[in-house]
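The complex appears here minus one protein chain, its other protein chains still in place.
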Amino acid sequence: ETLVVSSWGGSFRDLIDETIAAKFTEETGVEVEFITGGTIDRLNQANLSKDNPESDVTFTTSHIGWLYRNQGLFEELDMSRIPNAENLVDQARISPSHIGAWAYVYTIGFLPNMLPEGVTFDSWEDLWSPELAGMIALPDFDPSHIIAAAATLEGVGVENWRDATDKLLALRPNIRALYTNDANSQQLLSTGETPVQVILSMNAYHIQSQGLDVELAIPAEGAVLGVDTMGITAGSDKIDLAYQFLNAALDPEVQAQIAEIKKGSPVVSNVELPEELAALPGIFTTPEEWAEQTLVIPDEFRAETIGEWRQWFSENMTAN
Amino acid sequence: MRKSLLDHLLDWTGRILLTAILGFVLLPFFVVAIASFNDGAILSFPPREWSLRWYANAFQYRDFGAGLVNSLKIAAFGATIALIAGAGFAYVLNRYDFRLKGVLNGILMSPLIIPNFTIGLGLLILSAAASLPRNLWLVVATHVIIVLPFVVRSVYVSLQNFERRYEQAAESLGGSPWHVLRTVTLPLLVPGLASGGLFAAILSFNEFTASLFVVNQSTQTLPVAMYNYVREYADPTLAAVSVLYVLAVAVILLVVHKFFRLEKVLNVE
Amino acid sequence: MSSESRNDAAVQIDGVSKSFAGTVALEPIWLKIRRGEFLTLLGPSGCGKTTLLNLIAGFLEADEGELFIDRELVTQVPPHQREIGIVFQNYALFPHMTVAQNVAYGLRTRRVSKAETAQRVAEALALVKLQDFADRRPKQLSGGQQQRVALARALVIRPRVLLLDEPFSALDRNLRTAMQVELREIQTRLGLTTVFVTHDQNEALSMSDRIAVMSRGRVRQIGAPADIYDRPRNLFVSTFVGDANLFDATLQGAEGSALDLSVGGARLSLTSYQDDLPQPGPVTLFVRPEQCRLTDTNEPGAVPATVALSVYQGSYAELHLDCAAAQGGRVMLRVPAAEALPAGAAVGIALPQTGPAIYAADEANKEVA
Amino acid sequence: MSSESRNDAAVQIDGVSKSFAGTVALEPIWLKIRRGEFLTLLGPSGCGKTTLLNLIAGFLEADEGELFIDRELVTQVPPHQREIGIVFQNYALFPHMTVAQNVAYGLRTRRVSKAETAQRVAEALALVKLQDFADRRPKQLSGGQQQRVALARALVIRPRVLLLDEPFSALDRNLRTAMQVELREIQTRLGLTTVFVTHDQNEALSMSDRIAVMSRGRVRQIGAPADIYDRPRNLFVSTFVGDANLFDATLQGAEGSALDLSVGGARLSLTSYQDDLPQPGPVTLFVRPEQCRLTDTNEPGAVPATVALSVYQGSYAELHLDCAAAQGGRVMLRVPAAEALPAGAAVGIALPQTGPAIYAADEANKEVA
Partner (left out) sequence: MTKRPFLGWFASPSILIAFGIAASFLAIVQYSFRANIPGALDPGGFTLENFTTLWKAVYGEAFLNTVLLCLWTALFTLLIGYPLAYAMVRARSARLRSAILLISLTPLFLGEIVRTYSWMIVLGNRGFLNAALMQMGLIDRPIPFMFTMTGVVIALVHFTLPIVVVMLAAALSHIDRNLERAATSLGAGRVRAFLTVTLPLSIPGIVAASSTAFAWTFSAFATPQMIGGGQVQTISTLVYQVGFASFNFPLAASLSLTGLLFTVAVLAIFNTGIRRLERIGGH
């Protein structure tokens, strides 16, 4: 018997495998198998195989999780069957169907030795510096971070992002590439193709560990908070095991491992982290940190609007 | 022969040009070979340290193994089905006239000009609309459609060059149509069938674009697994896989060349 | 496959015709091939010889008409049930089988027992003198040997009719002559009804019991070789078979087969073998080179000419003469090599008293091969 | 390209040889081709004719030896500077050009003026009687017409030597004869040095000033056609050119060219044309069919034989005789068709008093074509 988990590939799969799945297997003796793919790819795949689900537990981002839920792809969660969820922070209680597994930020990452003289990243505004012409890479699968940043800079709030489109268009000359996944982002940095990126904090730390000198900046406006979540696939025939898996994920030790290995922020409040780890940008251990360092886009709104954003983005920002 | 300066010039530019072009063809494979032995996860030229770890990783990475098995299964089934259907159709095409022959031919050959992504998309939509399961057979069907024209062409050419007199001689000797087919036509078509089938198998093994649309995690082919790997990891494991791939293909081609003479198979003599 | 009466037709073709996509390959043809006869279909390329052969073999279906083999109506019988033997120009030996397997093929399809097969194969190979080559593959044989295997393969099934489509045209001259002699010997020995296709008139003349000369889908004349050569019935046959000298002549009058002609000013009296003589008036006079004789210019009745070219041919020389009375302005004679004349010499051509034929100058079938 | 002295060699081949990947295609060859001469290279397939032609044309590089054209050493000169004309068997007309453009090609490369080009093309086309076809494409012409265009194209550049590689072998018999005559007439008129390749002995005998008979990369004999036919110097030439009857004989003795032989029991005295006679002992006696005469069995000196087969050939018949003294057991004679004998008739063969040749039975080059 095996439990099938749908997750991102690459280092995220390895992370889940080494931490949550290891704990789960230790507790239940059941092996874990993965099916992997990009966030949207997997949503689509799940949709395509609705009648005959390929997985039991699904990892996805908080906002795409709403799409799963809205399309009936997630089971409603019975929180009583997840004892460890007691300590779950509020920001990680996303919907009745999906809850956080770890958190991170999307922020500005850069190669200091390839940065033009005098450029610093105190504010998101610095991305617009003309010195950065043709140096920036953004994620193509999710434009919400830069849209939120632009809206904040324009002082209009992300709901009124249409008022910030001029600001966004002004960034075009600086964009060199849109990366399609984390590996792509790593390549772009490691080859020096794009020395500045809007990047996932966890990914930046991974690249550091590979020996590349990447630095992260937390702009004054805050970094865009993201929570990776998990849910139980609707129609799964291993519901019990799935609950046990979710519970294992929220185990404080497992959460500490996640922070240790991948620098993902714990989403439960009862975790003890070494000091230097706790101090890293993108790892939140106190309610104050959760509140002050983050720029939050409301999940449900984000989920509803992401399609529109993507379309607008691909039609206006990519073609050059 | 006493050559003019121009002739010498021509000879030498010709030689240099030829070397340069062959170099261009081979360059990526040399580079990927160097990269595959690079110890670091981040590429650099020339590599600072050498190691075989990426080869080890390639063998350990489960998706490659599963993808290889899938690809082999799909290529075997796909090529066999395409060979049976394609050879039959080539025979019919070569021998008979019937209504709608042109239409049938047009449809079966259309994958030669329909882009593979369109074929993949079409079959994906079709399978969803018809509620067909997205299993290995869907991938096999996709590949059959894509490689069929190549099989038909290859067998058709053999049939065109086939000396009908052999069959007539056999018939005059009392062989019934089935008997003649079995004892004369098929044995003499073996080279055409073999090269058609082999070509189909190789094409199917390599097919990527249409497969990308119709596979799921459990039916993922090797090329799709490789593509996904590049999307998810930045390390040079794929370089190691590529080197193995190139070596395997080169060996197969050399063997084929030895037995069938590629010039003949490709009609470039 | 009884052979009681030796005189009924082994093959009878009754008004068989064939068109391909609108173009007529074969006009309706009536033909009887006698039992044991060696019949040759002779004609230029594209005249329909192969088409007729394929109709007999059953590889093609006739548009109309009927076909009998041994009195049996076979028009609708598929080739593999017709019991005929075929030998093709390019041999068509099965390359994936040995010589013995090739020869045994027709016996295997007939489920002849192993022992009998072995014996009959050995016999057939002995017949064509290839006992020692049984285990070779066709590729390891010379052209002539391959042709012999093809023959053995066709003969071993004791066919009712043997069909051969230009079987020797790919062989070189010496081998060809040898094979012709051999084939004819075997055919005579076995008393085999044979239809032989060729476009080589020498081959046809030398091998056949009868020749059917074809052109444009029709049989233009059928008869024994000497008949065809000595008494061609139309201009086409006379020019296609053997060398012909044609003169423009005027028929002054005829009494029975005695003709009164004027040729290039000379006055001639000839007797012809023809039954149907043209009307008096301009005619074409046909004479074989060996019927002409070289004489002095001033001999009475001689047609004047000048030597244009003397072509050495080893055992003899061809004299090409410029002659105003000849069609195309040229006449050809053969003389012993030693008697060749230099170009420019003025000579007379004495025409024979008997033998030649005349055709109406506007003959509908004025079709020179 | 002076042509002062009419006697020096137009082409001189001095010890030229050629191998391909180890197999010898041409042994070292010495050959002088006279100015204005029509020289034919005759030999069986694969004997090196095309190779020799390609060496003269410069398409192949000789392994050793030297080649002169008009006394100029051209061994190292590339083909396009050799000023030779070539006609290929498959015509090799440029399919994308009209007839006129094809013929003009060699003039355009020589930067001949427009006006002169037009004039010379017209002349060349007139020469081959194709004035009216100037604007057609090669595909729209018949085989013979294509061959003529190829000839015009080669001639228009006024080549120093004209090379032809089996130019007529793809044509049918009648067209072939016509083209042979035509080519020879044009060649004679223009006084063109010509090297002609064929494997057809009749073509060679009828067209050539001299024939070089080749086999296995060597020239076996070179001489005028009558020389080759009447006085072959070895067994290969005697059997390859013309028909040969070979008898097993014993040379009893020789006095000058007078020979004392015994053949199949009969005792003969002959004179031979040969200079180098073999030693007394077993020899092969070579006689042309037309040198033999049919006589009674009991005529003294006649070799006994039986008629095996009489082959009708229209103007004559071939008698194939079984004869114990003959090699292969067979002798062939030609007789007028009317004088053919039935199979089984016993006859005597009278051999000629002069003319025949004898070769040592174990002759090193016992190589019958």
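The letters A, B, C and D name the chains in turn, as written, and every chain counts its residues from 1.
As a convention for this text, a residue touches a chain if its C-beta (ideal position, glycine included) is under 8 Å from a C-beta of that chain, and two chains touch if they have at least 3 such contacts.
In this text, all values refer to a predicted model and were calculated from it rather than measured experimentally.
Checked against the full complex, the candidates B:Ala41, B:Ala58, B:Ala79 or B:Ala141 give a single residue touching the omitted chain, namely B:Ala141. The chain omitted from view is touched by exactly one of D:Phe38, D:Tyr105, D:Tyr229 or D:Phe247, namely D:Tyr105. Note on the undisplayed chain: of the listed residues B:Ile119, B:Leu193 or B:Val215, the one touching it is B:Ile119.
Residue positions on chain B in contact with the hidden chain: 6-7, 10, 14, 17-18, 21-22, 24-29, 31-32, 34-35, 43-46, 81, 84-86, 88-89, 91-92, 95-96, 98, 104, 107-108, 110-119, 121-126, 128-129, 141, 144-145, 148, 177-178, 181, 202, 205-209, 212-213, 223, 226-227, 230, 236, 238-239, 241-242, 245-246, 249-250, 252-254, 257, 262-263, 266-269, in rising order. The chain not displayed touches chain A at residues 38, 40-41, 43-44, 47-48, 67, 70-71, 140-141, 176-180, 184, 187, 190-193, 307, 310-311, 314-315, 318-320.
For chain D, the residues touching the chain absent from view are 57-59, 78-86, 88, 90, 92-97, 105-106, 109-110, 137, 150, 153-154, 157.
Please note the rule applied: only the chains that are shown with their structure count from here on.
Chain centres here are Cα averages; for chain A and chain B they lie 40 Å apart.
Spacing of chain A relative to chain C, judged by their CA centroids, is 92 angstrom.
Contact of a single residue of chain B with at least two other chains is seen at no position. On the side of chain B, the complex with chain C involves touching residues 163, 165-166, 168-177, 179-180, 183-184, 187-188.
Touching chain B in their complex are the following residues of chain C: 57-59, 78-86, 88, 90, 92, 94-96, 105-106, 109-110, 150, 153-154, 157, 159, 163. Contacts from chain D toward chain C in the complex involve residues 44-45, 172, 174, 181, 184-185, 199, 201-202, 205-207, 225-226, 229, 241-243, 288-290, 309, 311-316, 318, 320, 334, 337, 369.
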